[in-house]
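== chain A ==
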Amino acid sequence: MKRLHIQLIAILSGIILILSSIGAYLGAISYAISALATIIIFPAFIISIGLLLSAGLKDGDIPFMGY
Partner candidate 1 sequence: MISIYQSGLIAAFICIIIAFISLYQETDDLHRLILTDLTEIMALLLIALIATDLAEALILPGLVVMIAELMALAEIYLVKEGIQRKKNSSALDIEVMQTAPPILAGILVLYGIILSGFSGGAVAGLGIIFYSVCKGSDELFAQIETASGYAWVAWIAAFFIFLLLPGQWFFAVMIAGGAILIKVMAKFSLIGTMGGDPGV
Partner candidate 2 sequence: MIEYLLSAMILGLLLHGIHRKVIARVQGRPGPPIWQELLHTLKFLFKETWIPKTASQGLYVGVVALALAIWSAALILLLTGGSLLLLFALYLIHKIIEHGTGLSSGSQYSKFGAIRSVISAASELPLLASVALLYLFTGSLMISDIEAYQVINGPLLIPAFPAAIALYMVILSKIHYGPFSIIEAKELVSGYWTEHFGVWRGLLNAAFGLKTFVLLYTFVMVFIGPIGLPLTLLAILILMITLSFVCAVTPMLSPYDSVSIQTVTTGLIAIYIIYLGVFA
């Protein structure tokens, strides 16, 4: 995945999360829908943030096999 896509996902999901949270407080969105949206989008948000911070994104490798 390109860093640009990850950035887009992070920003988009972050905005949705904050909006749903605010919406639930103001009563614009029902609590259940806000909760559902949060549960679904939260992993995408956190994973994309994590990948944004990571030092390098490359192809796979043969993993460490022990001693």
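The candidates were selected such that all candidates are chains of the complex that A comes from, given by their letters.
The rule is simple: a residue touches a chain if its C-beta (ideal position, glycine included) is under 8 Å from a C-beta of that chain, and two chains touch if they have at least 3 such contacts; residues count from 1.
For clarity, every value in this text was computed on a predicted model and none was experimentally measured.
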Q | In-complex contact partner of chain A, selected from candidates 1 or 2 | A | 2
**Q.** Footprint of candidate 2 on chain A - complex, ascending
**A.** 17-18, 20-21, 24, 31, 34-35, 38-40, 42-44, 46-47, 49-51, 53-63, 65-66
